[in-house]
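Complex shown without one protein chain; remaining protein chains in place.
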Amino acid sequence: MSLLDVRGLNKSYQTDAKVLKDIHFTAETGEFLSIIGPSGAGKSTLLRCLNRLVEADDGEVIFDGQDLRQLKKKQLREARTNIGMVFQHYNLVPRLTVIENVLHGRFGYKSTFQGVLARFSEEEKERAFYLLEKLGIEAHAYKRCDQLSGGQQQRVGICRALIQDPKLILCDEPIASLDPHSSKIIMDYLKSISEEMGITCIVNLHQVEVAQSYSDRIIGLNDGSIVFDGSNLQLDQIYLKRVYGMSTRELITV
Amino acid sequence: MNENTFKKRKLQTTVFFIAIIAVSFFSASMTDFNLIDGILTIPSAFIWMGENLIITADTLSKLPNIMEKLIETIFMSIAATTTAAILSFFLGVAGSKTTAVNGVLSAFARLIASFARNIPVVAWALILLLSFGQNSMTGFLALFVGTVGFLTRAFIESIDEAGISAFEALTATGATYFQIVAKAVIPQCLPQMISWILFMIETNIRSATLVGILTGTGIGYAFDLYYKMLDYQAVALVTLLIVVAVIMIELLSNHVRKVIL
């Protein structure tokens, strides 16, 4: 059975226009899956419907054997601890230290009271340091996040997701605000996370070349519908035209 | 076309200034205000101040008494501001778009704040005076209500400004509402909130003088007393002490602000 099985997902905001139309796809354990498509195609909404930051109108999101859309508040919290998320703008608390931001990933495992008092065990803190070291930013552990560069902040964001011990990490445009050098570092880390730790990564990207060089599989989204679902080798000019409505050559020049 | 917009703009400006002048004349006739007389008063007022508002050795004997009243007023302002800040914090969390639990509660918080803020502090003081009588509680409560109104709006803006991003990220990790508010929203907004609180303490010392005149407490009462006894040397001393107190608090809060913001 797949780790994630999305069936018939629909979503529309107040206006009549549908953002997502009958989305079906699956993701396997340890798979690196990219979602590509023009801006406004619904990539971000799709990702947020998976962990219910946005509520879909209907459909099923079966993750690890249970339909997330049926879960009550407390069960949803529990399920979310297994799904990490990485954001385009990192979404850290800028005034807090790096180590504090990383430990925020443990709140899902704690009672409200423990969380509010910031009771973290020594194992958790050591784990946080281990992850920071793995991502090469342990030297900044006691710095405030707003003193870090974009690439470093994104690595903090990844640490926060990893400390959850997730089975799945959702990445919403993780490199859209970064320079090419930092982008490569972040993508390399994400790739190694899926390969070495066996964590499934679903990554929204708008750069086709990046998606092609890192992904096991690519999903192409256009106007709320999946127009391509296959390996990166199958993604040729014909499909790209279906995803973007034009060829890559034009894409680059635009 | 360019010339047309330019002309239109010039016309707008002219109309605007004519309107302002008309409103001024209307207001002046409403209040029997004569600009010339008013301006002529200023020099004579300053001359009078120079001659009468002099602190003499004799006045200094009243210093302990005045200091006591001033300290009462300062403490009243601080107490009213901090207690109001606690209530405003909850109203702010309920009222901000980022942390709102539901729409009704949020609208309710905003409504309370608007009500408390837009009824002037004098009105609160007079209303409370009726049943609380002449004591510190009346002044405290009048300042408290006005401060809640002001700080709630300020806190809502601070929380809104911090943005939804960290809130969203922590929701995704499975954190509870209170964990997020305590560990992401508060740490981010606290410096801004403290800055507003300090600003409000300074404002409240000035308001407390006004409230004190009406409710017969604190430094306002001392001022009113000497003013009515025509003891202008003591009036000068009271004024000077208020200035010193306000400026010292302003300097102190500027220093704190510089470090934390």
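Odds and ends about this structure:
A and B label the chains in the order they appear, each numbered from 1.
Simple rule for what comes next: contacts are C-beta pairs under 8 Å (C-beta built on N, C-alpha and C of every residue); 3 or more make two chains touch, one makes a residue touch a chain.
Methods note: contacts and distances are computed from a predicted model.
Between the listed names "glycine dehydrogenase (aminomethyl-transferring)", "Cell shape-determining protein MreC", "Transketolase" or "Phosphonate ABC transporter permease", the UniProt record for the complex's undisplayed chain reads "Phosphonate ABC transporter permease".
Interchain touches from the omitted chain, evaluated on the whole complex, reach A, B. For chain B, the residues touching the chain absent from view are 20, 23-24, 26-28, 30-35, 37-38, 41-42, 44-45, 48-49, 52-53, 71-72, 75-76, 78-79, 82-83, 114-115, 117-123, 126-137, 140, 154, 157, 161, 190-191, 194, 197-199, 206-207, 209-210, 213-214, 217, 220, 223, 227, 232, 235, 239, 242-243, 246-247, 250, 256, 259-260.
On the side of chain A, touch with the chain left out of the figure occurs at residues 97, 99-100, 103, 118, 120, 122, 125-126, 129, 133, 138-139, 141-144.
As a working rule, only the chains that are shown with their structure count from here on.
Mean C-alpha position of chain A lies 46 Å from that of chain B. Interface residues of chain A facing chain B in the complex, by the touch rule stated above, are 51, 53, 76-81, 83-85, 87, 89-96, 100, 104-105, 107-110, 112, 115-116, 118, 157, 160-161, 164, 170.
By the touch criterion stated above, chain B contacts chain A in their complex at residues 165-166, 168-176, 178-180, 182-184, 187-188, 191.
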